[in-house]
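The other protein chains are all here in position, but one chain of the complex has been omitted.
In this document, chain identifiers A, B and C correspond to the written order of the chains, with residue numbering beginning at 1 in each.
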Amino acid sequence: MRILFLGDVMGRTGRDAVVAALPGLRRDLKIDVAIVNAENASHGFGLAPDMADAIFAAGADAITLGNHSWDRKEIIPYIARQKRLIRPLNYPPGTPGEGAVDITLANGRRILIVQVMGRLFMDPMDCPFRATETILARARLGVTHAAILVDFHGEATSEKMAFAHAFDGAVSAVLGTHTHCPTADHQVLPGGTAYMSDVGMCGDYDSVIGMGKAPAIARFTRKMPGERLHPADGDATICGAVIETGPDGRAQRIEPLRTGGRLSQQIPSA
Amino acid sequence: MRILFLGDVMGRTGRDAVVAALPGLRRDLKIDVAIVNAENASHGFGLAPDMADAIFAAGADAITLGNHSWDRKEIIPYIARQKRLIRPLNYPPGTPGEGAVDITLANGRRILIVQVMGRLFMDPMDCPFRATETILARARLGVTHAAILVDFHGEATSEKMAFAHAFDGAVSAVLGTHTHCPTADHQVLPGGTAYMSDVGMCGDYDSVIGMGKAPAIARFTRKMPGERLHPADGDATICGAVIETGPDGRAQRIEPLRTGGRLSQQIPSA
Amino acid sequence: MRILFLGDVMGRTGRDAVVAALPGLRRDLKIDVAIVNAENASHGFGLAPDMADAIFAAGADAITLGNHSWDRKEIIPYIARQKRLIRPLNYPPGTPGEGAVDITLANGRRILIVQVMGRLFMDPMDCPFRATETILARARLGVTHAAILVDFHGEATSEKMAFAHAFDGAVSAVLGTHTHCPTADHQVLPGGTAYMSDVGMCGDYDSVIGMGKAPAIARFTRKMPGERLHPADGDATICGAVIETGPDGRAQRIEPLRTGGRLSQQIPSA
Partner (left out) sequence: MRILFLGDVMGRTGRDAVVAALPGLRRDLKIDVAIVNAENASHGFGLAPDMADAIFAAGADAITLGNHSWDRKEIIPYIARQKRLIRPLNYPPGTPGEGAVDITLANGRRILIVQVMGRLFMDPMDCPFRATETILARARLGVTHAAILVDFHGEATSEKMAFAHAFDGAVSAVLGTHTHCPTADHQVLPGGTAYMSDVGMCGDYDSVIGMGKAPAIARFTRKMPGERLHPADGDATICGAVIETGPDGRAQRIEPLRTGGRLSQQIPSA
């Protein structure tokens, strides 16, 4: 199975690029299932229902969120009915939506998609390791599910790598999001889990993690409230990864994807 | 001019790989000046004088440090006499060593090498932006110096990108270190500064940022003092970047380097 | 019922003062049950078994710990057999010891003592609110237990106050520890829970939270590893609080205790 995962969609330029490119990427890269992190789609802060609809319509099988899940409040009733919109699993009980969702493909194969949030340099959520263990108690890779994919939304590379090794062999892939910066450490770990510390954002890379430069710089140099942050609006680079899994659900390959915009271009083999 | 920069050297496997490879890399990649971040060379924590000597002997023109600068106390008298060992500039006044050092090449060209440390999710140092401005008040790219290179040792991608844009055009390159994870966002910014959020570590990538897996995982799942962390000792991937600058000191190109070990291999063009 | 609670015992001076004073305090203040936080008893870092024995022998019915619980490793086998030594409840499952302990007084009355740790500016533990709710599902104040006392070990006053109000009326008292600084905001909240943001440490207040001054100052002004921290060894002020509960288990009164050393003296009425 071939899985496409795209990182944090940032503002209008990111949304437009992803919606325009997704059908072609699915076709050209022979994608079976496509997942998009869209926590920053709405002006950098959250996701509005119509934007989610547009990303689903363009070919996403699932959308993941992150620490910006609830920045647009309209997403709360939407997530109650749209089960393929996934928020971090390790929010407290009672949080709207779900953090682990089964997707059934046209050919009947089941895929489990999980998002967890890191805690190092972030808000103190429930333990992402234990939350994932609970889910995996009922999901066996290659047995109950053809693939299991985890979006680890976090800041610290140490926590991301520790998590991936902790579940190496139990899931098809651990793909990082949140730093808005694609890494080049993609690899299949010894146990068969594909890993990449961050798949990067879908947005304009002539920016500060997708935001316009001057106000973002001022946040570090001045200690006063400044101009509001707005997403940069230059051409987006679509950043993500393609994972190919085998019959046992383990990853055989992970290749980064970077297309459009300023970054070096990288197209996975089909 | 062609500049080679290698990221955080991690433990014995990283040291051995860098010392063995550096002469060949200099020759094959036609390097004019080579800089190595070695804050983790000594069992992951700090740098011992003999290790610094070995890295210099292998062909480094300068070595940079980071938040682990002083983990090995023997480095304090050493840095007092070895001016090509550079610690973050924005330590408080009175800190041993220097954070901005001039190197003169055999052909007489002068290069300024600066290291600053980030503050987001890190220790509250002096402002890295203001510290750099002070240095640049006496250093004009293409006039006083043929190249100016900054090692930005930091955690947060936002702070690294903000810093790079703030000095875009005033320095040849801003190269990130500290996360131990190579990024794929290398680019020459609009003003002519080469940028890469992190050049990655020189160490074993079957690890948690270079450390052995089990004790590093336990730090996230248990909240008790555990087994000591030790560097993983599998084959190292040497990670870094090559920057090519023009007569005005600005960057014309930046290419990542990843050689050896588990990561995808990437050799800059010569 | 009259409950005495003493805050973080700091080093030898704190230990000696508490062991010497506890019998007299119990008698003079007509104390029914005495609890001592001793996470810093051993040179400021953790608690050794013989020190715990000495504090119990002097009249403590229970001892609580904190983020320094495991600094002295010998406490791990000790806590397995000494049930009246209590560590924070919201450590991960599998952590040695217990975080909520029933004490039965000579007159047969049962008291529940709970310790939780805050998460703001601290390590990401499990949620202290939910952990406490779970315990209180089986403990009804004035019904199953004559008194329920919570040691909230935390940094932020906001989290401490939020916790106290969340459980106002369900527990006899929420008493803060960890900042090593006694507060003057003791009050009985509207629902009948006694509250004090921090009861203060038992240690020398000519110090930096109980540690010798010069090395502690240097930690803020220099960014290099410095001299080791050692507890200050001047006369200790014993800091704590006395809570008086009524037949329904709610608090009728809370009075601070400060005796010895440099701080203003405050002896609760008997």
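FYI, a contact is a pair of C-beta atoms (placed from the backbone, for glycine too) under 8 Å apart; a residue touches a chain by one contact, two chains touch by 3 or more.
A quick note: this is a predicted structure, and the numbers were derived from the prediction, not measured.
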Chains in view touching the one left out: A, B, C
Contact residue for the chain not shown (choose from C:57, C:80 or C:162): C:162
Which of C:107, C:221 or C:269 contacts the chain that the document leaves out: C:221
Contact partner of the left-out chain, one of A:71, A:102 or A:233: A:71
Subunit C residues that touch the omitted chain in the full complex: 120-121, 127, 129-130, 155-159, 161-163, 165-166, 179-187, 189-190, 197-198, 200, 205-209, 213, 216-217, 219-221, 256, 258, 262-264, 266
Subunit A, residues in touch with the chain not shown (by the definition above): 69-71, 73, 91-92, 94-96, 123, 125, 221-225
Where the missing chain touches subunit B, by residue: 92-93, 119-120, 124-127, 130
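Simple rule for what comes next: only the chains that are shown with their structure count from here on.
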Maximum centroid distance from subunit B, chain identifier (CA atoms): C
Interface residue overlap between copies subunit A and subunit C, same or different (over half shared): same
Euclidean distance of C-alpha centroids - subunit A vs subunit C, Å: 43
Residue list for subunit C, restricted to those that touch at least two other chains: 92, 125
